[in-house]
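A quick write-up on the structure given underneath.
Removed from the display is one protein chain of the complex; every other protein chain stays in position.
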Amino acid sequence: MYQALACVTDNKKIAENIHLIEFEAPSIANVIAPGQFLNLRVNDNLFPLLRRPFSICDVNNDRISVMFNVMGEGTKILSQKKLNDYVDILGPLGNGFNLTFNEKKTVIISGGLGAAPFPYLTKELLNRDKEIITIVGGRSSQDIIKHGLTNLFITTEDGSEGLKGNVIDCLKDINNLLFETQYRVFTCGPNGMIKAIKKYFADNKIVVEASVESAMACGFGICQGCPIEHVQSEDTYKLICKDGPVFNLNDIII
Amino acid sequence: MYQALACVTDNKKIAENIHLIEFEAPSIANVIAPGQFLNLRVNDNLFPLLRRPFSICDVNNDRISVMFNVMGEGTKILSQKKLNDYVDILGPLGNGFNLTFNEKKTVIISGGLGAAPFPYLTKELLNRDKEIITIVGGRSSQDIIKHGLTNLFITTEDGSEGLKGNVIDCLKDINNLLFETQYRVFTCGPNGMIKAIKKYFADNKIVVEASVESAMACGFGICQGCPIEHVQSEDTYKLICKDGPVFNLNDIII
Amino acid sequence: MSSVDLSVKLPNLTLKNPILLASGTVGYGQEIAEFTDLNKIGGVVTKSLSLKPRKGNAPQRIVETPTGMLNAIGLANVGVEEYLKSKVGFFKNYDTALICNVAASSPEEYLECVRLLDSEERIDGFEINVSCPNVKDGGLEFGNNPALVSKITNLTRGATSKFLAIKLSPNVARISEFARIAKEEGADAVSAINTLVGTAFDIYSRRPKIKNVTGGLSGPAIRPVALAKVLEIRKNADIPIIGIGGISVWQDVIEFMIAGASAVQLGTINFVNPGSAINFLDNLTEYCLTQKINSLSELTGSFTL
Partner (left out) sequence: MSSVDLSVKLPNLTLKNPILLASGTVGYGQEIAEFTDLNKIGGVVTKSLSLKPRKGNAPQRIVETPTGMLNAIGLANVGVEEYLKSKVGFFKNYDTALICNVAASSPEEYLECVRLLDSEERIDGFEINVSCPNVKDGGLEFGNNPALVSKITNLTRGATSKFLAIKLSPNVARISEFARIAKEEGADAVSAINTLVGTAFDIYSRRPKIKNVTGGLSGPAIRPVALAKVLEIRKNADIPIIGIGGISVWQDVIEFMIAGASAVQLGTINFVNPGSAINFLDNLTEYCLTQKINSLSELTGSFTL
């Protein structure tokens, strides 16, 4: 884990309300893995007070990038960063996706800005010669993020792009593509979607790794602000920032 | 009094740590007088919370400018404003310098950033065919602000520019220039300087108008945060923001 | 937009909307009228009035803190007599509730102030400040003493049949205890909260930044505390609450109402944005429309725990 004062090397809007910001941060870039996250201090004064957590979106040599939505004050400030501004970054934080598995096929399921961690994951899976199917869901065409993703199956609730429906409908739809073989699933998105996915896969042996969110104060295990119920420990919560943010979906109670 | 969302039309550093920022604010520009002030909201979030008061430095058609020192968070943010940024301004606030007087000669005495209100005053005095002597004092050459001032007599404590000494030494020095005639004095600067000037002129009939400062929360008379003792009202304080910031130096107890 | 009812009914007082301007943050109302239309506001609470004029504390009286400020004005005011003579008249041109805030150094002085003011028709009600932390004689001591709050409420209630609110101090362990006392003695409402006691030092002179040593902390910084106090009162005392403390955006108004406030007051934010009260009104209506709320006052105490 490092605390780096990282120089902004790019900051652009890639879709309505969605930004991609890139930093020069060699110490972090060299060690971070897909699914880990960063905790950014968006300002150098006291407002907002806390850092803002973001998944690592991609790594290019010494550069790391973050994909974000403008939600409130913090992300607004982030969206206004200019080239050569500096941002204070803690990272890599948490545990990322497990990349050592036998299955050849993988399915990435992304809902809305849940796409954020997947460009880097996609790259690393391809490096490992995995096959990827990516299901991208959203309310409408505007919410569909394709940046850095591959082999896309798109689904929108209003049918404005791809299949009309949700990611579960899409999963059913492409089930034949998976040929009943073993495959692995990676997912990130709204809680409702993750719950539905948990239910969908509840009865079979498919491993689903989900990246989950929570309000966070520290991001590295000192505040106990980010608890999640975990089947392996009834008497304590796990911490999303330290034990996650990626969990085996079977293990957590959401 | 207006609340104007004013567009930044210029923002430059005119000396070490000293900035001049200009806004397009016709409603204010058309009515503001020298010695009045503005209360600026330097940000659009809650930190810093309060507005920052600044003397009107100059007016050019629809544009108003402010000269400032980077002191803390507020002025730091102000110094970073870019062309076409917007700043929320309250003004004109307070009472400015009295411009209807008979004396032909005037002396402006400025200490450090006390120079801020005088470019506009200089312009208006010249418009009224007054003669001006300007005494500018500072600790050293770096503190000497000449921007927008005329007929300068400079004095520095360390002798790095002009007369070695303070503005009182300088006043004594140029006393002969004033030919024992009636003249008017306008001053702004550190409290110590203003006290010394008050003492210097205590025994004679010269009218000295001083612009004074105070911590302020509102700037227009609703918080009672900026009291000053005034000879005309023993049982109440006057308010610097509403009854000042310019006072006849004889009338106030500082 | 006008299909939403923003009005608020309090005992002895109906407001056209729940937004009042807080005592000490709008003087006697004149200056802020330059920036905002008082006719659109629920009401204005005057600076605390005392029987005799008060000069207030010597400077420095205020200092900024993170998203807050400390003040120790010391109840500088023109006194009841002068208020009636030269200040109240201004409001005769405005259609908005006028509430006189009263501060005093003895229960009898509170009574006397209210009696003198009560005969002025333009005055719609009273807010009794038993909680000002910045004066030596009385102030905080009253607000911390149940027996005195009881006595002051009782006496002032006897002196007026107009709206009567008791402004409570947050610098106590159980604010709801004081709310219950106010209720028992016949107050129509409680106002919560006044400022929190705070201080700040200059690290070079090692002197307090405020001449009075301590001051009252206000502004967004205290909002979570104010909300908790309102909630505590709502759960433990049966009296309408006027919520105060750190309101700076329209959402805060809703938050206070959900926690239990029937109306709210804007304080420190008036210094920053003198037009805030009015700016919030459209947002309140809009919120009610999207949330399918016919009458804003339905929100009061509507939390689900």
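The letters A, B and C name the chains in turn, as written, and every chain counts its residues from 1.
Just so it is clear, contacts are C-beta pairs under 8 Å (C-beta built on N, C-alpha and C of every residue); 3 or more make two chains touch, one makes a residue touch a chain.
From a predicted model like this one, the values you see are computed outputs, not experimental measurements.
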item	value
Residue touching the undisplayed chain, where the options are C:I123, C:I152, C:L217 or C:A263	C:L217
Absent-chain contact - pick from A:Q80, A:N175 or A:T236	A:T236
Those residues of subunit A which, in the complete complex, touch the missing chain	1, 3, 41, 46-51, 88, 90, 214-228, 235-237, 242
Subunit C, residues in touch with the chain not shown (by the definition above)	65-68, 70, 144, 171-173, 196-201, 203-208, 213-215, 217, 219-225, 227-228, 231, 246, 248, 251, 254-255, 258-259, 287, 291, 302-305
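As a working rule, only the chains that are shown with their structure count from here on.
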item	value
Centroid spacing, where centroids are CA-atom means, of subunit B and subunit C in whole angstrom	36
Between subunit C and subunit A, distance of the C-alpha-averaged centres to the nearest whole Å	47
Residue list for subunit A, restricted to those that touch at least two other chains	46-47
Residues of subunit C touching at least two other chains	66-67
